[in-house]
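To start, I am sharing the structure in question, which I have written as structure tokens.
With one protein chain held back, the other chains of the complex are shown just where they sit.
Showing chain A:
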Amino acid sequence: MSELNELVGRPWKKPPFVKRAWLRWAMVLGFVAYLIAAYLTIEVNWARVYEGLERGKQFILAFANPDFASRSGDIWDGMIESIIMTVASSVVGIVISIPIALGAARNIAPLPVYLICRSIIAVSRALQEIIVAILLVAIFGFGPLAGFLTLSFATIGFLSKLLAEDIESMDRVQAEAIKASGAKWAQWINYGVQPQVMPRLIGLSIYRLDINFRESAILGLVGAGGIGATLNTAFDRYEYDTAAAILLVIIVIVMALEYLSGIIRERVQ
């Protein structure tokens, strides 16, 4: 009771995350100092920026006046190649990532399998697409095959990791109930696990399809085929109007995919 009397009338504050006051303030000040120092190292050549503004203006003006016609054949071919690359790599990537995701979920895989699958994911995620593409172009030569392999490889890291995390956070009891009925392992996955993660798997797959399409536009810059190669050529020739046309087509397709994925994800919930 006497303890309560002491507490009444005293203001209450949420306990700070870092308890030691000097350490807390040292961290805040250190961060601010670092931020200032970091910004001071950025060199801006304002004269160069002023010159560049003119080029930027031309580039943006080209959007008002995109030229779909004069290189329509190249744009069409590049687009078809990109779409084929996207679809093929997404399908292959997803099919390979599902077993890896099962292996990388700690709640269903034994430790050795878990470690192997996690390292596959780590490798796939550590290597950025462009770097992989450069390597694969060196091995397989210019063209969409290198792009296809790059995107499949990248899909594995992305999808397996996120799917594995969804499996790890599933409701354990639902899966337990299936196990208690005497189900075999594959049946247990099919009845106890799959229904719980299916919406996420579909959502992620569509999202990855979307990413793969955008990436396929970039990979062309390092020679891995697709619409990126056409775009690169247009820039090299200073044909900003054609480049603008290509970018517009890419934007439209990405937005269409986005819209589509919204609808599908709503349906599968």
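Note that a contact is a pair of C-beta atoms (placed from the backbone, for glycine too) under 8 Å apart; a residue touches a chain by one contact, two chains touch by 3 or more; residues count from 1.
Operating definition for what follows: contacts and distances are computed from a predicted model.
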{"item": "Listed names \"Phosphonate ABC transporter ATP-binding protein\", \"Glycine cleavage system H protein\", \"Cytochrome c oxidase subunit 3\" or \"Nitrogen regulatory protein P-II\", with the criterion being the UniProt name of the chain not displayed", "value": "\"Phosphonate ABC transporter ATP-binding protein\""}
{"item": "Contacting the left-out chain in the complete assembly, out of A:Ala21, A:Leu111, A:Ala126 or A:Ala186", "value": "A:Ala186"}
{"item": "Candidates A:Ile80, A:Met198 or A:Ala256 - the one touching the absent chain", "value": "A:Met198"}
{"item": "Where the missing chain touches chain A, by residue", "value": "173-174, 176-184, 186-188, 190-192, 195-196, 198-199"}
